[in-house]
Each structure stands twice: as C-alpha cells, then as structure tokens.
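Of the protein chains in this complex, one is absent; all others appear in place.
Read from first to last, the chains carry the letters A and B; within each, the first residue is number 1.
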Amino acid sequence: MNRRTRLVVAGICALAIAPAVAVVIVHIPAFGHHPLPYGDAINRAAGAERHVTNMVTAVNFDYRAFDTLGEELMLVAAVTGTLVLLRGRRGENVSDRAAQAGDRPVCERSEAVTLACRIFLPLIVTFGLYVILHAGLTPGGGFQGGAIVASGTLLLYLGESYSLWRRLMHSLIFDMLEAAGAIVLVLCGLLPMLSGAAFLENVLPLGQTRALLAGGLILVENAGVAVAVTAGFILLLLEFLEETRATRGGEKP
Amino acid sequence: MSYVPWATAAWLSAVGIYGVITSRHYVHLIGCLTVVQSATYVALLSVGYRFGSVAPIFYTRSPSTPAVDPVLQALVLTDIVVGATITALLLALTLQVHKKRGTVNPERLRPFRQ
Partner (left out) sequence: MPLPVAVPLLVGAVLLLVGKFLPGRIPDAVAAATAVLVVVIDAKLAAHAAQGPLVYWMGNWQPRAGVTLGIAFVVDEAQAILGAFIALLFAASFAFAWGYFEDIRAFFHVLMLIFLAAMQGFCLSHDLFNFFVWFEVMSVTAFALTAYRLEADPLEGALNFTVTNTIGSFLILGGIALVYSLAGMLDFGALARSLAHEPGDPVAVAAFCMIATGLLIKGAAMPFHFWLADAHAVAPSPVSVIFSGAMVPLALFGLGKIYWDAFQPVAAVQVLMDTTVLALGMTTAVIGGLACLRQRHLKRLLAFSTVSHGGILLIGLALPGAASLGGFLAYFIGHGLVKGALFMVAGILLASAGGIDELWLRGRGRPLWPAGIAMAVAGILLGGAPFGLMDCGSRLMDAAAAARGEDWVLIAIVLGAACTGGAVLRGAGRIFLGLGEMPGEEARGPSEEESEKPDRPLWLMMLPVLLLLILALGTGLPQVDETAVRAAGRFLAWDGVASIAPVTPPPPAAVPTGVHPLVPWVSLGLAVLIAAHDLGRAWLPRTWRRRFERAFFEPIFTAIDRTHDGVVGDYVAWILVGLALFSVSAAAALHAG
C-alpha cells in the first residue's frame, strides 16, 4: 500500500472505532470518584505493617515485589540485548573525536560548560543517592534514583573528554554490578524460602517508622534495584556514546 | 468535565498511531510510540485519582488521610521501565539499520525485498 491508501484505510477504521471509544468513555465510572478497594486497603495497612511511609515503595517492593522482579529482569534483558545489538570490540577503533554528521560543525567544549558540569556532577549524584536511600520515606526509590545517578555521570563526558569518561566507566565493572543487582533481587525472593516463609516474604526486622533503616527486606531489594538500574543505564550510555565517535584511520566500524 | 482524561488518552493514542503509520523516519516513529505510551500513563493514572486526596506518602500526615491509589502508581512505574527498555532496543536497531542500509525511512526498509 502506498501512503495514501494507508491513510484511507486508517481513516475508515477510525470511523468504526470512534463510536466504540465514545461509548466506553461515557460508561467509565466517574473520574475522581472511583471505588479503589485495593489502594485503600494498602494505604490503611501498609504503614503499620511494614513501618514505611511511602506507600508506592511498599507496593513496589513488598506487596507486588514479584512484578518488580520481572521488571528488573526485563531491564537486564534489554541492556543485554542492546549490548548484543551494538556489539563490537569495545574501545578499539574509536578515537576521542566526535563523528561528523553531515556538514554540521563539531564545536569545541567551552570552559563554561566544563565549570558547570564540575559544579553539578556531585550535586546530582548526591541527589540521586538521597532519592535511593529515602525510598521508604519520601517519593523515590531504586528505579528513580538509579536513573538520576546514571544520567548524572553523563556530565563527566559533557564537561571533560570522552577518553576520561571511558577511563572512569569500566564497562566490565558495570556489567558485573548489573548482574549483581539482579542476583540480589532474586536471592531476596529465594532466601526467605529457606527459612520456611514464602517467596519474597519480608522476614527481616522492620525497624521504626520514619527511620531511614525501616522496612526490612524492602531496603535490600531497593538497594539491589538501584545498583542494577544505575549500572544498566550507564552501560546503555556507554554503548550509545561509543557509536558517536569517529573511528581511527577513517574506516567504517 | 470528567471525560477529559479519557478523551486525552484516546487522542494521544490516535495521534501516536497516525504518526507511526505515516512516518518517514524511524526515530520519528519511535517518538510516536512514546506518545502512545503516554496515553497509557494518562489512562492508568486517571483511574487512580480521587478528588480531595493527597499523594500516598504519609511522612508528615496520618495514615488515615484519604490518598490516591498507590498500586496504579507502581503499575505506571513498571510501564515507564518497559517503555525505556523498548526505546533503547529500537534505537539500537535503528542505528544498525542505518549502518547497513544507509536509510531509516520505514517505507524503504522491507525485509526480503531490496
């Protein structure tokens, strides 16, 4: 089909689907007044039962921790998949220069950028660590904080040079960290079974509400997820950045 | 008034799918998939909302304050991770296709037909 036929077909289908969508929108329970039995039950009970004050973390790492396990392994699979897709010997054949894209100019790094990155990098990494550690108390958690820390390290590349970034971000270490994070999460599930409890049951001491070390197994799972997410995103950045480099000797990679 | 969130979600999906169908550049297509994904976020989060409620964080409030549904927020978190992973895979595929075929126009990228 060419473009126009496609649009005609899509238009006719839209005419058929639109009334159905309208009927559904009219019949959905009114916005803002939904009965939410599941959510209410958790809001009422989780604080007292698990001594955390962030209900979303409680759902993520305790009530529905099995979903988080799947999600974490999906991230591992996707990062591994990207490594497979963008494979090539890491570090060989790439130079420090950025590759040319058409006739767009490649600008020199300005000193203002370097200064700004040097100021902000520690701030961002600290903020990311804060978000990770306070998972049970305030909005945040392993996923969110891990993404912040990983993006923060990109400032190393922005402010300094590609070769410094490559030297500091050892891909082997992050490979192993990502795997270690995933292993921690699976073990959090299997180890309680050794003591007769259920898979992923929270068997550690729970601590006091509003303390940093509250929540029992939630903290361990949170740490595992944070490590894995940080390492995973840094690996993705490594692979994609490498694609933007010019090759030595001008050959195609 | 209460139809706005659902209509927004439907509109976002329609726009995204229109973009996918008529796209001429794969990176644009990936962006349109992200738009469709945002539609699912809007739909999921709208289900969990309640007027007059606060976020489900009880650090400074008592646990019996009415709050929105935390389960849906956890679902959306998973959804975001799904989206990020698929975007990464798609971008990697697009990069490699560009190296092999020199184009990223979906209408010219047909397996088994050159």
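Quick notes on this structure:
The criterion applied here is as follows: a contact is a pair of C-beta atoms (placed from the backbone, for glycine too) under 8 Å apart; a residue touches a chain by one contact, two chains touch by 3 or more.
Everything quoted here is computed from the prediction, not taken from an experiment.
Contact with the omitted chain, checked across B:15, B:55 or B:109, is made by B:109.
By the touch rule set out above, subunit A reaches the unshown chain at residues 1, 3, 6, 9-10, 12-14, 16-17, 19-20, 23-24, 27-29, 34-38, 41-42, 45, 62-67, 69-71, 73-74, 76-78, 80-85, 87, 172, 175-176, 178-180, 182-183, 186-187, 189-190, 197-202. Hidden from this view is one chain, which touches subunit B at 9, 13, 17, 20-23, 26, 29, 33, 36-37, 39-40, 43-44, 46-47, 71-72, 75, 78-79, 82, 85-86, 89-90, 93-94, 96-97, 100-101, 106-107, 109-113.
Quick note on the criterion: only the chains that are shown with their structure count from here on.
Chain centres here are Cα averages; for subunit A and subunit B they lie 15 Å apart. Remark: subunit B residues 2-7, 10, 14, 17-18, 21-22, 46-51, 55-59, 63-64, 67-74, 77-78, 81-82, 85-86, 88-89, 91-93, 95-96, 99, 107 touch subunit A in the complex. Residues of subunit A touching subunit B in their complex: 3, 6-7, 10, 14, 21, 24-26, 28, 30-34, 36, 38-40, 42-44, 47-48, 53-56, 58-60, 63-64, 67-68, 71, 74-75, 77-79, 81-82, 85-86, 137-139, 141, 143, 210, 236, 239-240, 243, 252-253.
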